[in-house]
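Shown here: the complex without one of its protein chains, the others still in place.
For reference, chains read A and B in written order, and residue numbers begin at 1 within each chain.
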Amino acid sequence: MQLLRAIFSHSSGRIGGAIVGLYIIIAILGLLGITPHDPLMQFRVDRLHAPDATYWMGTDLFGRDVASRLMLGISQSFIVAFASVALAAVAGIVLGLAAAWFGGWWDGTIMRFMDVLLAFPAILLALLIIAIVGPGTWTSVMAIAIVYTPIFTRVVRGPALSLKTRDFVDAARTFGSSRNYILTRHLMLNLVAPLTVQVTLALAWGLLTEAGLSFLGLGTQPPASSLGLMLADSRNLMEMAPWLLIFPGIAIMIGILGFNLLGDALRDILDPRTRRSAA
Amino acid sequence: MGQSLMKKFATSVAFAAALGAATAVVPASAETLRMAWSQDATGLDPHKQTAFSSLRLLELVYEPLVRLNADLEIIPALAESWEFSEDGKTLTFKLDADAKFQNGEKVTPADVKASFERVLDEATGAAARANFTSIESIDTPDETTVVFNLSQPDVPMLTAMTGINAAVVPASEIEAGTIGTKAIGSGPFKLDSWEPNQKEVLSANPDWAGGEVKVDGIDISVLPDETAILAALRTKQVDFALINDPLVATLVPNEASLELSRTPVLAYHVLQLNPSREPMTEQAVRQAISCAIDRQDVLDTALLGEGAVTGPLTMPAYRSDPGALFCYERDVEKAKQLMADAGYEDGFSATVIAATGEPPTAAAEAQVIQSQLAEIGIKLDIKMMELNVYVDTWLKGDFDMAVALNGGRADPYSMYNRYWTKDGNLQHVANYIDDTLDSLMQEGRVETDFDKRKEIFAKFETHLAEVSPWIWLYTGYTYTAQQKNVKGFVPSPTGTLFGLTEVSVGE
Partner (left out) sequence: MNYLARRLMTFPLVMLGVSVLVFVSIRLVPGDAITAMLGTEAGLLTPDQRAALEAYFGIDQGWFTQYWRWLAGAVQGDLGVSVTFGKPVLDVILERFPLTLELALLSMVIALAIGLPAGIFAATRNEKPSDLAVRIFAMIGQSTPNFVFALLAIYVLSVGFGVLPAMGEFTPFLENPLRNLGQMILPALTLGFAFAAAVTRISRSAMLDILSDDYIRTARAKGVPARKVIWRHALPNALIPVVTLSGVEFGYLLGGAVIVEQIFALPGLGRMVLDAILQRDYALVQGSVLFIALNFMIVNLLVDLAYAMLDPRIRLGGK
């Protein structure tokens, strides 16, 4: 609650929060099927129809309503982004804590493996994973999660390592707190701040990566829609039907902008060191 | 990777480097045709390559004994004349005495023999071998005569010989093992350099026996995206281009300085059902699908109407009015009735596979078909696959339905024997065969009289459309776009660019 109030008193947090909130509402409406038209319905007589009162954002090659598809696309893109970031964050937390806590051989192995994943070109890694497993929503989620896991692992391991050596952990140990208790309570509290920021920024990347994969035809499968898929489909039609490019293009920009603004605000609020620089 | 392969490549690199140095000295002439395409050749061995994009390139460098003209009639290439014996079991060719390879050597009957023996040798790995298995032996009685002795009459073989997979290559290069690394043919152009997926440089072959080429050479750029090709045409950085995507092609005429030519092709768009999978095992279900699909509507939506609805036979000489075939007029009521007859009045779910970008319209076609089949309760899941993954899945027959663009041949037997004969190589993909189809195919193979063949294959087509293992949809076009100053190109339904030999670049 306190955090929410802080976000809304922060100028870019307010805008970012509003955008993300709006998108989440749109995504939920899209998911529930509360759209101007059925996003899958092909109004074949109105193919490539320019925007008007009936079709607010025009229709596509099949005569499907672009506005409705955009809503469905936002929900699809959000599902992939949220699910993959959640997965990456959980994996990153587990691996990062394990590396920091056990140290030594464990630390070396885990971190070298993360180095391998980091050094591997991200889009190619995602591409290979999808080609192996076969495309689909959950494959995209998994592929994006694997690509972003090393980042979370690093974010967690650093602070965890420095906290581990601090006195209060030792003190807790001497007072007989169990190992699990120390891990969850003390370390998590001190990790929440950097993680929250990282999660928000990663959501922006998740949207971006999903769009990139769908753009290459490897993400969301038709006839479902996602922002990247809509952009890919507009590629050869943009001269005949520019609305197919412009609306999803702007939608994806604003969506990512929302997460970026929110991420910035959270960084300012949660990290006292940078608070003064962008009030 | 074998050591010898490495060596072969090393020599070819040196060779290419030498050529590169040589071409750099020659100033670029105004008569060079600048060309672009989106898919590049995948290799230089004329006997091994089967991809359209490879054939398009190799047809300019290599020559077969005979070739097809734009009306799909067999005309002389390396051979001046040919004839079948009375019993149809010997095929004799007379070679053009002037024909020379690009290394200066004459094209001899020994080269022809060596080339066909290479195709027939299983160690070569030539997919086209299947077309030539009735060759028993090859005789070379004199300087210009080649005689093929066949195990059985094989009419379609002559048509198969028009393909670049039956190209004549120098026996000396086969010996040296350099086919596929050096491109030495007898064709109108020499391949000076090839940067895979980037560009190739061709120069006119002054010694070509087939006539005189009107341009000095062709520079081909590989631009992976057809929108980029269109942009290059508009900015006059390219004189001539090959276009696959009808959505891009239809934009060409908007530009006053550009010309688009389109020719119907033999390749056909098809919805392949897998009759070995429930419930497509039921003929009534397959027929219901055929009746539920509005072929013209798929064509109008996914290809913007760029094509013509077709039955199984796509070659002009055999093509008939598709309206006469089973359920080519959409009939949803009949489809529902058929579904009910088969016990599927509530429909069923199935997965349809399609390749990303191959053809460019695949995803769109799948989506229109999906919405049409939904009307009779069939719920389709679309799975878009990267082309190679698709091919692998397709070859294993591991699909319920597949959206495909399958290649056509000038001869119906060569086109379909792989699917619709009992020992067809791809019977495990087609998964349907009956005695009628098999016996009609065998009859057609040995019949030499054209009118009788046509009758046989018309029956074949009617039957195939009725049992509906696949739903044939339509044929599209091959598109070439050119600047207005490019003159003389004649397109062909085979998609060949051999017409470039007649092209000139004006002011």
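By definition in this document, a residue touches a chain if its C-beta (ideal position, glycine included) is under 8 Å from a C-beta of that chain, and two chains touch if they have at least 3 such contacts.
What you see is a predicted model, and the numbers here were worked out from it, not measured in a lab.
J.: Of the residues listed, A:67, A:156 or A:252, which one is in contact with the missing chain?
T.: Hidden-chain contact among the options goes to A:252.
J.: Any idea which of A:66, A:83 or A:261 touches the chain not displayed?
T.: Looking across A:66, A:83 or A:261, the contact with the absent chain belongs to A:261.
J.: Looking at B:101, B:394 or B:457, which residue reaches the missing chain?
T.: Residue touching the chain left out of view: B:394.
J.: Out of B:426, B:441, B:473 or B:503, which touches the unshown chain?
T.: In the full complex, the listed residue that touches the missing chain is B:426.
J.: Which chain A residues would touch the chain omitted from the figure, given the whole complex?
T.: Chain A touches the missing chain through residues 12, 112-113, 115-116, 118-121, 123-125, 127-129, 131-132, 158, 161-162, 204, 208, 211-212, 215-216, 231, 234-235, 238-239, 242, 245-246, 249, 252-254, 256-257, 260-261, 274, 276-279.
J.: If you put the missing chain back, which residues of chain B would it touch?
T.: 1-2, 5-6, 9, 12-13, 34, 36, 42-43, 48-51, 122-130, 181, 195-199, 219, 221-225, 227-229, 231-232, 234-235, 237-238, 386-389, 391-395, 406, 418, 425-426, 429
To be clear about the criterion, only the chains that are shown with their structure count from here on.
J.: Given the complex with chain B, which residues does chain A contribute to the contact?
T.: So the residues of chain A touching chain B come out as 40, 42, 44, 47, 61-63, 131, 134-136, 217-218, 221-223, 233, 235-237, 239-240.
J.: Flag every residue of chain B that touches chain A in the complex, lowest number first.
T.: Result: residues 225-227, 245, 247-248, 251, 254, 297, 301-302, 356-357, 360, 363-364, 366-368, 370-371, 381-386, 389 of chain B touch chain A.
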